[in-house]
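Showing just some of the chains, left in place.
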Amino acid sequence: MRVLLNGEVHEIAQQTTVEELLCSLHLERTPVAVERNTKIIPRAKYSTAVLQPDDEVEIVHFVGGG
Amino acid sequence: MAEISEIDALQIGSHTFRSRLMTGTGKYPSMEVARGALRASGSEVVTVAVRRVDLSDSDEESILGMLQQEGRIILPNTAGCYTAEDAVRTARLAREILDTPLIKLEVIGDTQTLFPDIPATLEAAATLVSEGFTVLPYFTDDPVSAKRLEELGCAAVMPLAAPIGSGLGIQNPRNIEIIVQKAKVPVIVDAGVGTASDAALAMELGVDGVLMNTAIAGAKDPVRMATAMRLAIQAGRDAFLAGRIPRKLYASASSPIEGVIGSKFEP
């Protein structure tokens, strides 16, 4: 199924959880935050939150800025 | 030698700081230069932006890691947001990453000046305060907006000195002075400082601190400029507390007028 991940279309398996997505991106240990359809998914729900087709997912972190 | 200024602390929200210099982390030529400048600056509060993870580059160096190694307080910002809604979303994401209530609120109104959108900044500030954030809003040097932001519950107000990255220094010292006189929360000058004397001047106006990024990161020698800024902030603070001499049009001799050789006795 398709999701919009950080503004780009990605193909992922049905029933993928946020945790699985982060693992597949090697981000499981990186300090990030995840938003689905403009709502934050708290860290505690990564293992249970299942992505749906056409979800708009944002995965963000801190970068240098002023 | 012990700095007199080290006993004069800055309180923002629940934090107490010895340093009155806050720094940004953008535009450094390398992580190592950023680290060197951070150390030289003595800055305790460091701001970072929230951006999408680059999914095509899993080896991105982590700014957060470096800052935590250096033991700094992280101040996430909403730079790049053009609506209250985006700024609020970004603030929530930042809190989710680090579990910190601190947020430097920026709602930009224009791509060329990067001046804030005042109504949107007020709106976002109200929302974020109600959600428990410790809000430090970037805004113009407008005394009325400063008062509104304070009334909304912001932990500090952050008027700009000049456009972000412009290096022009304090364009309107009298507005900053008025903001300081009327504020009950700390006033931090944010954006526009170009060199050390600009930073010292800001502190002499009575502000509680200065936040800068480009002035250090964009200097030919960022580490040396960071040292300059650390010293300038302390210098300006001490000068403010020491109470400067008044300005006069004419001179006033610093050596005694009497006792010069050759003068005659005048009974």
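Letters are used for the chains, namely A and B, taken in the order the chains are written, and counting of residues starts over at 1 for each.
Keep in mind that, in the parts below, a residue touches a chain if its C-beta (ideal position, glycine included) is under 8 Å from a C-beta of that chain, and two chains touch if they have at least 3 such contacts.
Keep in mind the model is a prediction, meaning the values are calculated, not measured.
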Seminar exercise, completed: Copies per chain type over the whole complex, in label form, give A x4, B x4
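The working rule: only the chains that are shown with their structure count from here on.
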Problem set entry | Interface residues, chain B side, partner chain A - complex | 23-28, 34, 47-53, 55, 58, 62-64, 74, 76-77, 79, 89, 92-94, 96-98, 164, 211-214, 217
For this session: Enumerate the contact residues on chain A facing chain B in the complex.
Result: 5-8, 25-27, 30-35, 38, 40, 42-43, 58-66
